[in-house]
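Here you go, one structure.
Removed from the display is one protein chain of the complex; every other protein chain stays in position.
Now for chain A:
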Amino acid sequence: MPNKDKVLIANGQGFWGDSILGPIRLVNEGPLDYLTLDYLAEVTMSIMQKLKMRDPNAGYATDFVRMVERVLPVCREKGIKIVANAGGVNPQACRAAVADVVRKLGIKGLKIGVVEGDDILSDLKSLIDGGEKFKNMDTGEELAPYLDKVMSANVYIGAEPIVEALQQGADIVITGRATDPSVVLAPLMYEFGWSLDDMHMMAAGTIAGHIVECGAQCTGGNFVGWKDVPDMARMGYPVIEASPDGTFVVTKHEGTGGLVNVETVSSQLVYEMGDPSCYITPDCIADFTSIQLQQESENRVQVSGIRGAAATDTYKVSVSFKDGYKLVGQLTVAGPDAVEKAKLCADIVFDRVALDGVEFAPEERFVEILGTNVCHAGIADAPEEPAEVVLRIGAKGHDKDKLNRLGMEIVPLVTSGPPGVTGFAGGRPKATDIISYWPALISKEKVKCSVSVEEV
């Protein structure tokens, strides 16, 4: 039996670094049952792993803790629960930091749930020894030879353990690498009593999650029709108004800026899409070709007809590993002859390091002249004589010292290159690690998630 006949879920963060105003305004400016927050992109886990290696108490989305401090009093007052994959590679440390905030605010009886089991970094060797190949889904290569370079390894877990945390009474649920849609699907499963066997409901909740996972990207952000989007500074973040039958409305709080129509929602549906008939998550296979969209009224889009199929018996694993270094610096070259001078500058840099015995093969070199049609190369018309351009110059490789030597020859162009070279912001560039991403699969039975709920 459903607990409710309507559930309001809003997503307030599309990535680690999104505006803190999203969630703050969501809880303050309208009714809400759940606030969900997605902090994790592919590379985020490896960044967090690096932070944790330096400090055992780090490795989670610190923004989340600052945000909780600002929204928790209102969430308590309105009974809004929070579900976030803010735990990164250290969900327990994240809970401890949130618990500190709860105590500081003087709030009593709040339950914080943590979902673990996605982080398989320390088990990777024994899993490989036990027969898991972790074949790269793009190249088919096995992971074993790269094992010593691996930075992080996380399973994309689904909604089930989050549901369990909610069943245990959690007011805040913190996960590691849960998939973006699962943080939205889980509260719907909990409130409506949906089970994993209800495949069409799983698909509906997943698609609701997909629509809101990038925050304002379905309420008028990054939208081709941007001229029609009112008051973007006060852009409302998305709210899903869900029903137990798997239909839902995409909307935003009244009086906020932004725009919700069939076009803004469709735009987000096709974002980062692969095969639309087969969107695979740990919870189900969602069929995007079954979705029906209808404008119900202003800033309300009704979504219905969603069909799904049972989940696969594998989880996706995201492994990140060190794969050499990169360096890039930039400076501004003003006219006349800005483009010609920028090209000369790039040649000078590579020629000068070569004079010092440091050579780069053409495929290692990187030169981009912004202002001459870089993003739409070969598509849009490039300006004939831009008044100024930005030269971006750098290289990739496995020799860090060589790259840093290159970095030293970029700034000197200001005094020893053609005239009009300026704008060298950020000082001398330094080589940084390239963290590559290795997508693989693991059989579900090898992964055990655990849930713990503690009262503060």
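Here is the rule we use: a contact is a pair of C-beta atoms (placed from the backbone, for glycine too) under 8 Å apart; a residue touches a chain by one contact, two chains touch by 3 or more; residues count from 1.
FYI, contacts and distances are computed from a predicted model.
Look at the chain that isn't drawn here: its UniProt entry, checked against "AtuA-like ferredoxin-fold domain-containing protein", "NAD(P)H-quinone oxidoreductase subunit I", "Sugar ABC transporter substrate-binding protein" or "Assimilatory nitrate reductase catalytic subunit", names it "AtuA-like ferredoxin-fold domain-containing protein". Per the touch definition above, the residue from A:Q268, A:T281 or A:T332 contacting the chain not shown is A:Q268. Here the missing chain is touched by one residue of A:D5, A:D55, A:D100 or A:D138, and it is A:D138. Here one chain is not drawn; of A:T289, A:T422 or A:S450, the residue touching it is A:T289.
Against the chain not displayed here, chain A makes contact via residues 42-43, 46, 138, 217, 222-225, 263, 266-277, 288-293, 305, 323, 326, 328, 366, 368, 370, 374-380, 392, 394, 396, 434-437, 439.
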